[in-house]
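Only a single protein chain was left out; the remaining protein chains are all shown in position.
The block that comes next holds subunit A.
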């Protein structure tokens, strides 16, 4: 029986990262892959580069300190742990050993947001954007699909200073093809729209923003969509331009409302004095409600296209500021 080739199964961000880093390691002696017994690299055959894959065990403070030592010696360490361990358990080592001297350590943080799903509050990471963007010298990247993950991992190699790569656990759908090029520090414009601008980061938030924009279009509301894959340094120019053009920004993130992308956007527009309303679609100020997989938890905690539509329509402030 013949037929069209089946579409390739969507790949998990962390697996794309793993495969990319395994390829890069063979081409660049500076790279070292430092693991904290995540199990992510079990399928990899490192071949001649096996000495540069180093599993330091379940010890995240030492993981970050050792990465700093390797970076001091001229290496570019890719450090692997879960997002919540990187941003809470090991954060002092990240702050003092890595961010303070501005060393080129790349923190590959898996299981971010609610992607750990059933594993619960101990494994959810709803604080990492806030913590990491707080640190001077840090670049914070959050790819929204497999292709972007590979691109950002490759681009991260020669970035100055430390980098935090926010990765999910499981596979997520790909974004539509033929997107504008991905440039670190620049918002990726996915849709034009003059009534409201949706600013989203990470796979499901960006997908939800695109779905919401479609719905809003049927209601005659023009919603622009910005994929904010770089949370720090934030593309303040794009944020302010969107605020000035539409008067209403709706931020979408798989993160607590406190301190994340929405906070960064609000700080920007108030600091720049651009009058607008900022609505934040994020996990409210409580530990994630419900129990289940990532999509279920997103639904239970209000990170949905419906919530974005609701926040975007009938906004008196939108008319007021325009």
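Everything that follows uses one rule, which is that a residue touches a chain if its C-beta (ideal position, glycine included) is under 8 Å from a C-beta of that chain, and two chains touch if they have at least 3 such contacts; residues count from 1.
Everything below uses one rule, namely that contacts and distances are computed from a predicted model.
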| item | value |
| --- | --- |
| Choices "Iron ABC transporter permease", "Multicomponent Na+:H+ antiporter subunit C", "Transketolase 2" or "Substrate-binding domain-containing protein" - which one is the UniProt name of the chain not shown | "Transketolase 2" |
| Omitted-chain contact residue, chosen from A:26, A:69 or A:271 | A:69 |
| Touch with the omitted chain, as defined above, among A:59, A:157, A:217 or A:258 | A:59 |
| Absent-chain interface as seen on subunit A, which is shown | 32, 51-52, 54, 56-57, 59, 61-62, 64-75, 77, 92-93, 96-97, 100-101 |
